[in-house]
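Presented below is the structure to which this report refers.
Of the protein chains in this complex, one is absent; all others appear in place.
So that you can tell them apart, the chains are marked A, B and C in the order they are listed, and the count of residues begins at 1 in each.
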Amino acid sequence: MSEDSFLLTVDGLSVSFFTEEGVARAVQDVSFSIKNGKTFALVGESGCGKSVTALSIMRLIAEPQGKIVSGKIVFDEKNLLELKEKQMRNIRGNKVAMIFQEPMTSLNPVYTVGNQIVEAIRLHQKKPMEQAWADTVEMLHKVGIPDPDRRVSEYPHQMSGGMRQRVMIAMAVSCQPKLLIADEPTTALDVTIQAQILDLLDKLQEQNGMSILLITHDLGVVAERADDVAVMYASRIVEVAESKVLFEGPLHPYTQGLLRSLPRLGISAKRLQTIAGTVPDPLHFPTGCKFHPRCPIGNSDKRCQSIEPRLRQVCDGRCVACWYAPGYETEQEKKNTN
Amino acid sequence: MNGRSTLATFFLFIFLLIMIVLQVLSMVQADRLYERLNHLLDTLASSRTVIVNQGNQAKTGAKNLPGQEYPGDEGDWLVWCLDAEPENLNPVTSTSLYARYVISSTIFESLLEYDPDKLILRPLLAESYKISDDGLEISFRLRDDVHFSDGHPITADDIIFTYRTIVNPKVDAANLANYFKDINDVIKISNHEVKFIMNRVYFKFLEIIGGMEILPEHIYKFTDPMEFNKKRSNPVGSGPYIFEKWDVGRQVVLKRNDNYWGKKPKIRQIIYRIITNLTATVQALRAGDIDYMRPMPDQFSELSRDNQFTDKFRCLSYWHPAVGYFYIGWNQQRPFFKDARVRLAMTHLVDREAIRTYILKNPDVNIPTGPFYVYGRQADPAIKPWPFDPNKAVQLLNEAGWTDHDGDGIRDKDGVKFSFRYMIGSGLYLHEQIAKMVKDQAAKVGIEVSLDPYEWSVFVERLHSRDFDAVNLSWGGGGIQEDPYQIWHSSQIGNRGSNYVGFNNPQADAIIEEARRTLDENKRNELYHQFHRIIHEEQPYTFVYSRPEQRFLDKRFENVKIHKLGINELEWYVPKDKQKYK
Amino acid sequence: MSTKSQVRESWGTSYGQMVWREFFKSRLNTACMIFIIFLFAAAVLAPFLANDKPFVIRIGGQLHFPLFGDLQPNDYCVFLAAIVGFCQLLLVLRNHRRVEPSIRGRVFWRQVSINTVIMVTGIILIFIFVPRRLDATDYKSMVASGKATSAYFAPVPYGYARTDLKSREQPPGREHWLGTDDVGSDVLCRLIHGSRISLSVGFVAVGLSTVIGIIIGAILGYFGGKVDFLGMRVVEIMMAIPTFFLIITIVAFFPRSLFNIMIVIGITSWTEDARFIRAEFFRLRNQDFVQAAVSLGLPLRSILFRHMLPNGIAPVLVNATFGIAGAIFIEAALSFLGFGVAPPMPSWGQMLSLGVSTTGRFLWWLTLFPGMAIFFTVLTYNLVGEALRDAIDPRLRKAA
Partner (left out) sequence: MIPTLLGITIMVFAISRIAPGDPVSLSMGPGGQLDAARAADVRKARMALYGLDKPIPVQYAKWLGRVVRLDFGDSLKHHRPVIDIIKERLPITLTLNLIAFVLIYVIALPVGVLAAVKHKKLFDRFSSVILFMLWSLPSMWVGQMMIGYLCGPTFENWFPPAGLSSNYADQLAFFPWLWDRLWHLVLPVLCLTYSGFAYLAKQVRAGMLDNLRADYVRTARAKGLSNAAVVFHHAFRNSVIPVITIMATLLPAMLGGSVIIESIFSVPGMGLLAFEAVTTRDYNVVMAVATIGGVLNLIGLLLGDIAYAIADPRISFEGSEL
């Protein structure tokens, strides 16, 4: 596949938060790229740095505590991190839009949904008011809100969670962005709605051919919606692959753990396995491979405890960060270490 | 957070520093000020710009007051500051001093008035008066040229109307009516002659009736007394001034009565400004907003030493019979003060000299020895005040049997600790200061005093229910012919009488009663001298001080004379060139 | 030892400790705390700091200790209170080390109740057995006249009730460090003794209002329904009355005393707490675990109170801290307007009111120093209150 077909390329992104307790390295050396018109899923337990990655693409990391320490974020040939705030604003909501996790709080309670969408449209497309209103209503219709021309002038608190999330989506796609970042768009909703929302996203993706960066902890969703997957664990990406490949043969023990903990049809599961232990606190990560305390291999292995494996390409389109992943090391290196 | 805290503390210190600097600066400046004050004090000690008359000698008056022969110029206003508002301007129902300032002898006139220097009654509205030999009848003959400001002539009917109004039980004038209670009737002899008939001889009747301010019947007449009680403003009388307007809370304006029957005053308008805040008053005076005010004692003592001030203003300090006295009353119903010796001891404990020199800061202040006007004929000048003498006090207390038996430092007698409650009106600085001082002094000889400040209304209530051990208060002077009956006669101890310290001395009672019947002034004064002596021995009160009337007056006013009766604002005038208001 | 420490580890950090730690992160707060302690020290030790009786004096050969002999019952009460309070503090600290968290609350309450009992009985006993004394002798003059020797006076050798007309209204100088007031008593001395009034008013009044508030709030919250409705009307009334006016009315109409002021302030400022506690109760009622517990047949009362106390108390405490500042301010204001304690009892507000003499002369030292005293006290309590609020508010903790 050719480089130019990538819409967004994140390269060596590291983000740190400087708090009283100390420096929390929320994202370290994260790299991935999203193809045009495809869905890229970023998977991981909560607190592993998914959302931070997303926010740093939008350059919405809360200053002054949060800082993007290093890395590049290239979005159609522009490095977002080098843009002026003004230019960046042009991209936000216009070329790159974002949907947030909590539809309940993500809408401003004191303005009608209509207002909030119109705001975005007028900002980026400089349309006259009436035009903008028309678009808005149409948008709401598109995202499947019943009689939009009434709903448009309602306040968020008068709507259900699902409705609000649709409104959020409407707002996000109102300017036909090239990339839509969906940060756990469905976690706060109940299952039936989840499906609808995701379908809606797919539909919109087909309609205006945008790419989606889908951030979730729900492998099920990933399995059915995503084209490529990156698994994040404790501030690092531990494995990247096309989704079906990944689901067939996960390489990283963490990914394996995740998959095992996922109910599968067909296979008569004895009982769902879980990964022992918890996600480490970003303030004090363990030395070496951050997963080693929870890892069946790592918790005994010296190397895992001392040296942290970098993300490496093992075969085309597949990267992993584990000493014991097949093909992670050449025979040569194995010798050196032993 | 740390960052903030350090910074915050830093600013805190900055603020502190500023405070301190400010404080130092002010300290320096204030001290400079004091030096200057002291300097002035020394220089002016010799040449006091204060005009003082030792009431009893009339030598003053003319002294350093130029141009008194000169008839004076018409015009200009007198802006007179009142530190409280008169509750109403009706001469019958009003009780406050401030109403008096505004209406008496400006708007209203009486049959007789006191000659300001001879201090004897002389006719005003009346042409003449006659007292029958048995002293039970007084008849007045009105001048026939006198008329009210609206032109109506004053007739006997007006006098009778006034009298009947005062004694009408439904009219809210109890205090006033009280004086008339032994007058049986008034008879109209002719249109210009009336006769009052009393049912007993009482030397004050002439003064009372003569001093009655005559109301115009055609204006004040009423069917329902309540409607009279409601007549509070728009007074109409026969006086040299007529009522202009009353902006409540701000001012009362009188303008000259141009068809006044008598000698017209020079000042065209008198404006009574109501300024309750004392500091503000002085400010206003300095700013020239007011011309005439009644300062607090320490204001007077301070400003009368200030050259810049005395250049612009007259500091008048003068005696007149109505100056009262300040006293500490010892409740003789209480175990502590039953014994005259104890009361005397208390008097010995009050350092009245110190109060005079340090608190009042006025050497003219007099330490009275009895209830009478210190320079009046009723008082016995031979009696000298008891000195401040703690040792004497201790000795007296021991004699009286108040010694510290149980060794707790507090004197006691048959089981009663000598620790009493000292009632003072709250918010009265002077009273508080004196009370504090007494407490401290008493403590030094082993007497425990606890001060009870009370709101004035509660204060009065407790006074009447005799619910106090000792009390601070001052009586206004009873005038030239004072009758001690109300305050000192044992019959007044009971229900809400004014003898609330329960002074009960048969001899004194006898004297008081006799004096009331005595019409000959000299005889009467003899009796009063005896009475004075008794009071001095008994010390039912500790008489703390009696101080001269004090006024500040703008220098532009001329012909400011000081009579034995005080000053008479109506004599003043302002020379053409100095006149301020058109 | 190690086992113990491990045990404590297993206890983890209690809410209180967390707040404590959070609170003392800021140096400003520490400073405030120190200032408050200093104030307390001044208040408690007032008779030793400012007194016209010497600690020790030799008269005719033998030693006397007039200052100690002159201590009044109320002084002893203050000392007792101070000691008990201090012990309570130590106990609390000890609890955190020794007592297992789950029962800490109960232990704490038991200690508090015991201490209060001790205090009350102590005070009663003191008033019964310690006689009021009045030491008439003037030691200064004795020393001056050489009758007495080797006298050691307090740093501020004046009594707050001593009057000395000769030196009235003196600006600060060597004699009187902060000058003298209208009857020549030493301002510094009166300031020191005045701190007692301010603090006691602050604490008693607020204690009262808090207790009333909690009780009423608890009753309303616990019974709900009609009781709640009526109660809330009362609360509304209390809130709608112009409080300061009400206070003035009451204080002006009834005899002048410290207790009246405390009580009045107390009974006029409980609404906040009441409403808060009530709300807290209602919140708890609807929480699942409470419902569950009730359905299990546990008495609602115990649950509510057990869970109300930890969560509900903290904000009430914050409220109280501000309340103290408020009460001190109100007391000062009242005394300033002339409704304060009876003279010569020193009160900052009353001293302040002397600052502008009747002549309009401005006695800056009578304005500046008491004013600063009031200001810094109020400021400190406000700061502490703010800090506490931040400390107990986890959201802010996260955000900061």
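Just so we're on the same page, a contact is a pair of C-beta atoms (placed from the backbone, for glycine too) under 8 Å apart; a residue touches a chain by one contact, two chains touch by 3 or more.
Computed from a predicted model, the values in this text were never measured in an experiment.
For the chain excluded from display, the touched partners among the shown chains of the whole complex are A, B, C. Residue B:Ile275 is the one among B:Ile166, B:Met198, B:Met212 or B:Ile275 that touches the chain missing from this view.
Contact with the chain not shown here comes from a single listed residue; of A:Arg92, A:Arg166, A:Arg236 or A:His252, that residue is A:Arg92. Interface with the hidden chain, as seen from chain B, comprises residues 3-4, 7-8, 11-12, 15, 26, 29-30, 33, 79, 85, 87-88, 95, 169, 172, 174-175, 178-179, 181, 229, 232, 248-249, 251, 273, 275-277, 279-280, 282-284, 286-287, 289-290, 427, 454-464, 473, 475-476, 486-487, 491-500.
If you put the missing chain back, the residues of chain A touching it would be 58, 60, 64, 89-94, 97-98, 100, 102, 105-111, 119-120, 123-124, 155, 157, 168, 171. Within the complete assembly, residues 233-234, 236-237, 239-246, 248-250, 252-254, 325, 329, 332-333, 336-337, 349, 352-353, 355-356, 360-362, 364, 367-368, 370-371, 374-375, 378-379, 382-383, 386, 399 of chain C touch the chain that is not shown.
We adopt the following convention: only the chains that are shown with their structure count from here on.
A separation of 45 Å divides the Cα centre of chain B from that of chain C. Chain A and chain C have CA centres that are 55 Å apart.
Chain A and chain B have centres, each the mean of its CA atoms, that are 91 Å apart.
Chain B has residues 1-2 in contact with two or more other chains. Along chain C, residues 25, 400 each make contact with two or more other chains.
Within the complex, the chain C residues that touch chain B are 25-29, 31, 131-136, 138, 161-163, 165-166, 168, 171-172, 182-183, 185, 252-253, 255-256, 338-339, 342-344, 354, 356-361, 364-365, 368, 372, 400. Here chain B touches chain C in the complex through residues 1-2, 4-6, 8-9, 12, 19, 23, 26-27, 30-31, 34, 278-280, 282-283, 296, 298-299, 302-303, 351, 354-355, 357-359, 408-410, 426-427, 429, 432-433, 435-437, 439-440, 443-446, 448, 450-455, 458, going by the rule given at the top.
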